[in-house]
Each structure stands twice: as structure tokens, then as C-alpha cells.
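Removed from the display is one protein chain of the complex; every other protein chain stays in position.
In order of appearance the chains are A, B and C, and numbering begins at 1 in each one.
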Amino acid sequence: MNNFAVPILGIQGIMPELLLSLAAVLILLLEMTAGDREGHGALSLSVAGLILAFIATFGADGKQVFSSLLVNDNLSALLDRVFLMAAFLVTLVSRPYLANYGLAKGEFFVLLLLATVGMMVMGAAMDFITMFLGLEMLSLSLYVLAGFFKKDVLSGEAAFKYFILGAFATGFLVFGMAFVFGALGTTNFAAMAHTLSAGSPPFPSVPTLLFGLALILAGLGFKISLVPFHTWVPDVYTGAPTPVTALIATGSKAAGFAALVRIFMITFPGSFQFWGAAFWWLALLTMIVGNLFALVQVEIKRMFAYSSVANGGYLAMAFLSHSDVGIKALLFYLFAYTFMTVGVFGVVSLAGRRERLLISEYAGLSRENPFLAAVMSLFLLSLAGMPGTAGFFGKFYLFAGAVRSGYLGLALVGILTTILSFYYYLRVIVYMYMRESEMPREALELAGSGRTALVLAAAGVLILGCFPNLIWISIEQVF
Amino acid sequence: MMLNALYFWFFGTLAAVCGLGVVLSRHPMHSAISLVGTMIAIAALFLQLHSEFLAYAQIIVYTGAVMVLIVFTISLLNLRQTAGNPMCPSRWWGVVFVALLLLVFSAYQLIDKSHGFAGPARPSVPPDYGQVPTVARSLFTTYLFPFEFVAVLLTAAVIGATVLARQDPEQHPTEQEEQK
Amino acid sequence: MENGQGIITAFSTAEPFRWVGLVWLVPLFPAAATLLNGLLGRKVIRYRTGQLATVAMLGALIVSLLCIWDIARTGQPYNVDYFIWIGVGDFQLPFGFYVDQLTAVMLFVVSFVGTVIFLYAIGYMHGHPGYWRFFTYMPLFAVMMFLLVLGNSLPVLFVGWEGVGLCSYLLIGYFFDRDYAAQAGRKAFIVNRIGDFGFLLGMLLLYWTLGSVRFTDIVEHAPDIYPAGSVMITVITLLLFLGATGKSAQIPLFVWLPDAMAGPTPVSALIHAATMVTAGVYMIARLNLLYSLAPISLLVVGTVGALTALMAATIAFTQREAKRILAYSTISQLGYMFLALGVGAFDAGIFHLMTHAFFKACLFLSAGSVLHAFHEDRDVDIFQAGGLRRYMPMTRLAFLVSAVAIAGIPPFAGFFSKDEILFEAFAGGYILFWGIGLTAAFCTAFYMFRLYSLLFSGEFRGTEHQRRHLHECPFIMWFPLVILALLSLVGGWVNIPGLFPKFHAFLRPVFAEAHELAGPHRELAGARIWEISLALLSVLVALTGIFAARLCYVQLPKLPHWFAETFPSLFIASLHKYWIDEAYQATVVKGFYSACRLAQWCDNRIIVAGLNAFAALIRHLSEIGTQLQTGYVRHYALAIVIGVVFLLIGMLL
Partner (left out) sequence: METLLVLLIHLLKIIVVFSILLGCIAYAVLLERKLLGRLQVRWGPSRVGPFGLLQPIADGLKLFLKEELTPTRADRFLFVLAPLLSMGPALLAIAVVPFGDTTNLFGLLDQPILLQIADIHGGILFILALTSVGVYGIFLAGWSSDNKYSLLGALRSSAQMISYELVLGLSITVALMAAGDVSLRNIALSQGDGFWNWWIFSPKWFVLPGILGFFLYLISAFAETNRLPFDLPEAETELVAGYHTEYSSMKFAMFFMAEYCNIITVSCIAVTLFLGGWYAPFPFLPSGGLFGCVWFAVKVFILVCVFIWVRGTLPRLRYDQLMKFGWKVMLPLAIANVLLAAGGILLYEMWHGS
């Protein structure tokens, strides 16, 4: 009976994931035994785990592990770094934020780490099964994190909506995976690509396959909040605790894009003529709707929610470029986007003792807390795409890629909507610097870790804005 | 052969009828019970496909655990009357729409066939396919990672459930104040 | 990718070692000082920040000298790429340095004058609030200036260009709690932005047409791509020159510099006299090949320079504040440099740049000493001063030496450089330019000795309280004055026409090609005779100016009043700076306002129907859109389903 072969383990291929999971378990044990009420232990353990995992990402060797279910290549390593950075910054911001609400619990950090593990598995997945499991891990943790403020009705609402709609979208995703499996007889990406190339008549046009791909696009489109799958975004982003929002907006979105890249750009580039148009329309709609709706928002988190939607549109543009150019531009923008988005949400979470401020309530922030106002301005300018910030090069690479692949119109729409976005980004700066506050705002004590996170994010924005090549070098190594 | 067909049609019809029951029942409890029926019928169909493990797991997990919880919830909510007509026009639209969708898809399936596309050659089903030892073996070899990862996933789920369900000791005073 | 290659070639020993290979250390020293002072200045380093910054500058100076020595020894330019700065597909822009003779001169000026002024500032800024802030910005400025002169491509130069602009803005507004300082900072910033706009446009055009913005490529390809005198090259060079007029305070964008004196005096000396404002001159000299391909542009440069030189000098006649007079003097001297560039005498321009850096820095620092004695931050009214020679002998001596230098009396530095410019203009056939230059030389001598006389001669005219506090500045301040005064004396000896033309020989490789293109007019019969007689003439003119000034302000103090009453229009015109600021107010600002009003009118009448309606439409759309966000999960789910349907239809049909 017990004579089956022991599988090739490939533990070294999942080292980062393993380290994070270990950190999560240790936090749980600590919580159980020591009763770490202030959350110091949890914070330091998470930080240690994230840093170790980050170091471990440099061990990428391009090998497929666990019976080709996962791959440990440069792409996944780079994506891992995006996720880890997002998680790292969010972790640092969370500490003072949670302390403010008296909720510094270890579970928060555990779920955060596990969500990150989910993202990393998604980024490294070479198989529908692992990809789906990673997605579930990510989603499940985020559903709970979104509802972490049990006393807060909006937080509960956010969790509920996120959960229901997320499950709904996941249904489409799994359905799509089933169809692709039905068409090609395998769930493994490499095997699929092989089948496609070996098939005759031309496989890329098989309706069953396309049907499946469309559903997968819809399912993942939910994660990355492309219009019209974005409907959950404003409510969830607004309702969830702000650091969680930051993670949803960056890590989760990046993971969704990672999955899309693996499926569409790496496995099915041959079917581009079929799915390309879909991305075109989605990107167009997303850019327009996201920016347009952001214009009229009065609540700052809601505004950033729509802004995040709009950014998803820019990112989706990358899928129209030729594979390698597109992926590189996408990766670069993911880095830039992570820094600036975690940055703005970090500022939002630390700017007031109360959640969900109106934009007008940021009036006079520059006087009360010049540091916050300054970094916020930097992040906003970067989001708007000012030269000298990371956002500029991110957009530049994306638009340039689109133009070079012959999608001038789409790039133009992108640029026009970017100009539109200046309006609502600068409005915040105007309020911060040029209006006096009408009512005294109770400012948060800006604890060390929160400040560190913001400084790091700002440094990231500036460094990428001045020396894009620092990241670009490692991006070039993806291929 | 005849028996096989008979078996299939019996459970197939049962699944379909129960499925309809889920959608058309006016009372959520009936819907839920219909769903249980569907699950069992599908499990039976799995059995016919020699996917024994799947069949049992389907019943144990879905019927024995998931649906029980749903039925619990429904009974605790004590819904006697459902609000309004369950088949308002928009739902009819939905039904029509889904039907159309399926129709389109079937049409495409036909086109698949008419194009002469037969799918990649698949190996014939091995005799022990779907049996418990086979499933177990692949779980511990090929699919070791997903299997172990699911454990982590479930841990996350348990933590999440605890976080959401646990009553924080600090919350009690406020609740009492609210009640006053 | 060969991204790492730059670093490897730069630091590997494949090539024979050259001292100039250490050039990357030059900006690194002040950068380190900036970092340390910025991070630890307020709490930890405090009053050591000044010493730290000065030591860093000294380090930069030493390395610079090594590099210059290397360049002088080998005569080979040194070009190095450190890393790919911006890389998109085939657009690869490396970040690198280029060191040739021109750079060497600039390096020397920046690092030497910088070191001296830093030293001075330790004493001058002592006791000021925000001491550490000053010594954070100053090394940062040095870093940016080094980038500007070292960069091997226009974008790197532009980074320095913008960086020095930023530092200038920060330092002008150093006393940010005072209204005038903040205003002056803003004015400088806005005026410079106009110039930068031209610069950026020119750079982009250049990239568009030439395909590269690296200096080596420009030198290599420009003559092939642009026919001499073609429209494109003219447009490019004019746009770039617009940038230069902004940075170097030339007509029409000079108005910011006098106001920029609101900053601390060392700032005025370093940034607004010796280094930053010469960036425009440096840039044109660096791109000499492009300009020599565009004669029209050269003519424009020369004209603007000559006019600026004269106009600023006449304005300086009537100003009352010491630093303001020096500021106009700076503008005027920069005009000289542009005049030199305009007549194709790039080396003369650079020469004047160098000598000017010495004596103008010295003048400013002396003025700073006076301010120091008056316990004044902003400026000193020269009619409230006088007789200071008794109280501040060292300062007076330094001031006198540099004033003589700027007036153009041999053997002081200014004589050699200024006279060469005038000679080149004359020799090139630009008689008009020569005439203007000569007139301006007279003016220079006059206003400079007016200033000297009013400050140091006669009796003290200020309050008794002030008089009691008058004192010579401490050693740490007068020692730099002495160094600079010394250089004002000997600085010109590196290029004595006929006898010792070392400087020209040194710079020749840089400008050789441009000279060939633009300088066929250098033949002048009996050159030596002309040269000597012209020199004598200009010395005469300068002496006349000095004499006139002494006459007016020492011997016959009534004379200026009589003059003002006799020719009120001239006097008032000069006093009011030819109403340039007012003209700007009336034309540009007012024009802008009326254009705005016109636009507003159009807006109200025409565009409300169009643009506003469009804006309203967008807003309306957004409002409608946000109403779609009902908050009901079922509606959200419906949206998803609709999306799925369209995706399916789109992908399958």
C-alpha cells in the first residue's frame, strides 16, 4: 500500500510563502500564550517575516516545483516583491491605525500575512488549481479584514458586499476555468500552451476555449475592478479599515493582474485577436468611468476608490502591447502604483482620529501636520503623473507601449483622462495648503512605524521617479 | 446497458427536478431541501462515473455540513411567508436570459463540432479512476501543494470566522449602555 | 541588458588610470554634506554644519583640481556613463559626466569660489536661526551646480539647471517669514519657469531632430544634420537662449535678479553672482557648435548681451542699495559675456566668466561685511553709510581691489577679460557692439566708484547707534575676502594677449570647430597695434569713469543733484530702472489680466455654451454615474452579469 513515490518537494521554490505562513502561525501562538495586547510582538514578527520573505525572493531559479503547479521564475519573484512591499507598508501603517481604534490584535496581522501568501501563490501559479487556491486565500482573508471593525456598520457592509460579490465573481472564474479545462483537457498552463501549439485545427479560436477565457476575464476583472466589474469598489474601499483598503487596492489588484498576465499574455498570446478587443473596451471604459466618477466625490476614500479603478484601466492597457513590452510596463506601473497608493491610503488612515473624512476636511492639514501634507502631495502628484515621480514613468511606459502597438486612440484617451484626474488630485492639495480648517481636527499621534512607512513609500515614489532604471533592470530580467 | 441508462435518467431527472425546485419553491426551506436532493442526485451520478470518492465527499460535505447549516439558518430566521411574488417580471427576464445564454453556448458547442474540432486526444479513463486510493495517491503526490495549501486556507478561514464571530469583552459595556 | 556596463567601465582598470576618473567624487562630497546636515543638522550637528559643508566643498575643490590637472596634462576630454538613467526600449539615456577644458574651468570656478564663500558664510550666518538649514541648501546647490557643469547630456544638465533653480528659490526665500523674501523667491521662480519652458522645448526639438541629447553626439552629428543657418537650428538655439536669458538674467527676463538679493549675502555672492547665473553662458559655450551654425541666433545673443550690459549699468547709476547696485552690475557683466558669445569669442566669454566670479564674489562678500557691521540682513542704503574705511580696513581694501578689477584697470583681472571682449567685438567687425561695450565700461567704472565712494569715503552718515556698532568683520570673514581680492588681482594673468595666452590655448580644443565655422572675421590688419590702442582707449574710458565718480561723490557732492535737476528725465528713468518692472506690470501682467478678462468674456459669452456645457456635461454624467452606485448588492451583481454577457458576446462573435 504505502509504496507510492515521494513527490519532488521543491520546498526551496516556496520559501517566501513558507516563511510568511510560519510568521503567521508564530503570531497566533504568541497571541495564544503571551496575550500580546498591544500588538508589538505581532508587528515585529510580521515585519521580520516580510523582510525574510523579501530576501528569499532573490532565490528565484526559474524552476517549476510541486509537479509544475508552481513556478519560481523572475516574474513571480518580482511580483512577490510587489506584494511583499505592499504588505510591508500596510503592516507598518496598520500599527498606529489599529492602536488608535484600540484594535491592535494579532489576528489582523495574521490575516494580512495570509492574504499576502495568497497573492504570492497567485503570482507563482502555473495551474488553475493553485491559482484558484491562492485567490481564495487572498479573498477570504480580505473579506474578514474588510469587516474587521465589527462595531462599524459600514465596515460590516463592506465585508458583506465584498464577500457576496466576490463569491459571485469567483463563480464565473471557476466556470471559465472548467471550460478551458474542457477545451484543452488540462489545468496546467504549460501543458495548455503546448496543446495549443500542437493542435490542429487552430485551437486558439475554439469557442469553448474562448467562452472559458471570457469568463475568466470577468472573474479576474472583478479582482482588479475593471468597469463594469468594479461596482463593489467604492463601498468596500470606503467601508473597510483604511490599511485594508490599501492592501485591497494594491496587493490584491496586483495579484489579479499577475493571474491575468499568466493566463492571457503568457499562456494564450495566440488568441490575442479574440481577447484583445475585450481588453481594449474594458480599459477604455475603466479609464473613463473611474476618472469621471472620481471627479464628483466628496469623501476622500471614495475618491481614491474611483481613482484606483481608473488606474486599473491604465494597467489593463498593458495587455494590448506585445507581450514582453506590456508585461514590463505593467510590472513597472505595479511598483509605482503600490508605492503611491499605499502612500495615499496610509496618509488617509493616519490623518484623522476618525475614519472617512471629506475632502474638505483636509483643509489646513499643511499647518497641523506638515509632514503628512507634504507626503500626501507627493503621492497625489505621482498619481497624477507629474514628471520626477514614479507615476510619470509608470504612465509613460504604459502609454508608450500602447502607442507602439498601434493603439494611439486608447493612449490618447488615457492621456486625456489623466489630465482629467489632475483636477481631483490637485483639489486635495489645494484644500491641504490653501484653505484654513474650519473645525479643529484631532490629529493622530503619528507613531514611528506609520511615519516610517510613509517615508519609505515617498522614497520609493521619488527614487522610481528619478531613477526608473533601478527597477527596470530587474524587470528586464523577466525575459 | 439498460440498467445504466435507467440509472442515469432516474438521477438525472431527479437532479433537474430538484434544481427547478430550488429556483421555483416559494419557501426557502423547500428550496434548501430541493438543493439537498440535487446534491444527492448528482452524487449518484458521480457514482455512475466511478468517481466514488467524489460522490461520498459531495454528500458528506455539501449535504451533511454545508446544507445543514443553511437549513439551520433558515429555520432560525423562521420565515413563514416570503415577501412578494417570487417570480416578478425581472426574474422572468433573468430566467429567459440564462436560457438564451445556454442556448448560445450550445450553439457554439455545435459549431465546435461542425468545425471538426474534437478536442485534444485524451487518454482513456484508467480503471481505478476516482477511487479512494487513486484520489489519495494523487493528493499526496501530484497535488501535494494544493492539498497542504488548503490546510493553510482553512486556517485562515477559521481565524476569520473567529474574528468575526467572537464577542470582544470590551464590547459588552457599550452594548449594555445602548440597551439602557 | 548592458545596463551595468557603464559602472564597470567607469570603475574597472581596463583603461589606464586617470585622475579625472575620480570626478564622480566632486558632487558626492557636498551631497554627503547635504544629507548629513539635512538629517542630523537641527538636533545633532547644529553649528558644526557650516564646518562640515566647508570641508566637503574643500574636498570637492581638491578633487576638482586633480581633474583639472589631469585634463591640462593630457588634453583629452573624459566622457563616462555611470548607469542607464532612463531606458525605454531603444531610448537609452545614460547618466554620465563629461569633463573637458571648459568643464575644468567651470569646475574650478564653482569649487573654488564655493569653498571660499562657504568659509565666509560660517562667520556671516553665525547666530541666524536655521543655520543648519542654510548649510543644507548650500551644499545641495553645489551638488546641482556640479551636475550642471559635469553632465554629459542636456537632460543631466537640465537636472542641474532645475536643481540650482530650486536651491536659488529656497535660499532667496531663506527668510521666508519676511514677506519681501517670499515674494522675491516666487518672482525668481516664475520668471525662470518662462525661460525653462524655452529650454525644455529647445531640448525636445533637438532630440526630435538630432536623435540624441548627448554632447558628444551633438558635436559629432550637428554639422551633418543642420545646414548652417537653417531654420530648425536657429529655432532650437533661440529657444535654448530663452532658457539662458532666464537663468542668466538677461533682457527680457532679468527682473528677478535684483529682487533675489533678498537672500543672505553669501547666497547672492555664490548663486546670484559667481555661479548659477553664469549657467546660461556655460550652456551656450557648451553648445558652441550649434550656435556657430546659427548666425542669426548669435547675433541675437550678442545684441541682447550688449543691450543688457548697457541698460543694467545705467540703472546701477541711481540705485541706493549696495547689493542692488551689485546685482545690476552682475546683470551688466553677464551681458558682456553674452556679447562675447554673440561675436563668436566663446573663450573670451568664459574668461570673463571666471574673472567676474572672483571680483564679483569679492564685491558681494565685502558688501556682506558691511551689512554684517550694520546688523542688517537685507541691504544697506549707501546714502546712510560712508566713511567706513576707518572702521573696516580689510573690507575696504578688498572692495577697492575688486572694484578696480571690475572697472578694467590693468593689471587687474577685469581688464584682461573685458578688454578682450571689446577687442574681439571690434575685430569681428561688430563696431556697434564695441561702442556699446565701451560705454558700458565707462558706466561700470562710474557706478562702481560711486558705490565705493559712498560706502567708504567721506564721513559716516548713519545714526549714532549704528556708528557705535561698526566694526571690522572677524577673521573667518575677511580671510576669504583677501583670497578673492588676490585672485581679482592676479586672475587675469593667465591670459595676457600676446605675452601669455595660456587660457586661450587651454580652451582652444573646445571651441576650435566653432571658431572655424563662425570666425572667419578674425583677420585684422595690424592686429597688435589695434589691440594696444584699443586697450589704451578702454583704460582711458575706465579712468574717466572713476574720476567722474570721485568727482561727483567725493569732491563735488552737489554735482549729482545738479545733474538730476538738469536732466530729470534721464535720472528718473535710471532710478526707476527704466520702468521695466512697471512695463512688465503694464504689459505682461496687465496684458495677461486683460487677456484673462477677454478670455473670461469669451468664456461667459461663447464658451459657457461650449466648454462650460462640456464641463457641466461631464459633471452631470458623473452625477448620473454615481447614482448608478445604488448600494444594493443585487444591482452590483447585475452589473457584473451584464459585463459578462458583453464579454461573451464580444469574444465569441
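Everything that follows uses one rule, which is that a residue touches a chain if its C-beta (ideal position, glycine included) is under 8 Å from a C-beta of that chain, and two chains touch if they have at least 3 such contacts.
If you're wondering where the values come from, they're calculated on a predicted model, not measured in any experiment.
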Residue among B:Leu24, B:Leu49 or B:Val68 that touches the chain left out of view: B:Val68
Residue touching the undisplayed chain, where the options are B:Val17, B:Leu49 or B:Val132: B:Val132
Chain not shown: contacting residue from B:Cys18, B:Ile33 or B:Ala157: B:Ile33
Contact set of chain B toward the excluded chain (per top definition): 27, 29-30, 33, 36, 40, 43, 52-53, 55-57, 59-60, 63-65, 68, 71-72, 75-76, 131-132
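Here is the rule we use: only the chains that are shown with their structure count from here on.
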Multi-partner residues of chain C (at least 2 other chains): 648, 652
Multi-partner residues of chain B (at least 2 other chains): 108
Interface residues, chain A side, partner chain B - complex: 1, 4-7, 9, 14, 21, 25, 28, 65-67, 69-70, 102, 105, 107, 110-111, 114, 117, 121, 129-130, 133-134, 136-137, 140-141, 143-144, 147-148, 150-151, 159, 182-185, 195, 199, 201, 206-208, 211
Residues on chain A engaged by chain C in the complex (per definition of touch): 160-161, 164-165, 168-169, 172, 207, 210-211, 213-215, 217-218, 221-222, 227-229, 231-232, 234-235, 274-275, 277-278, 281, 289, 292-293, 295-297, 325, 393, 396-397, 400, 404, 420, 467-469, 472-473, 476-477
Touching residues on chain C, where the partner in the complex is chain A: 1, 3-4, 83-89, 618-619, 621-623, 625-626, 629, 631, 633, 635-637, 639-640, 642-644, 646-648, 650-652
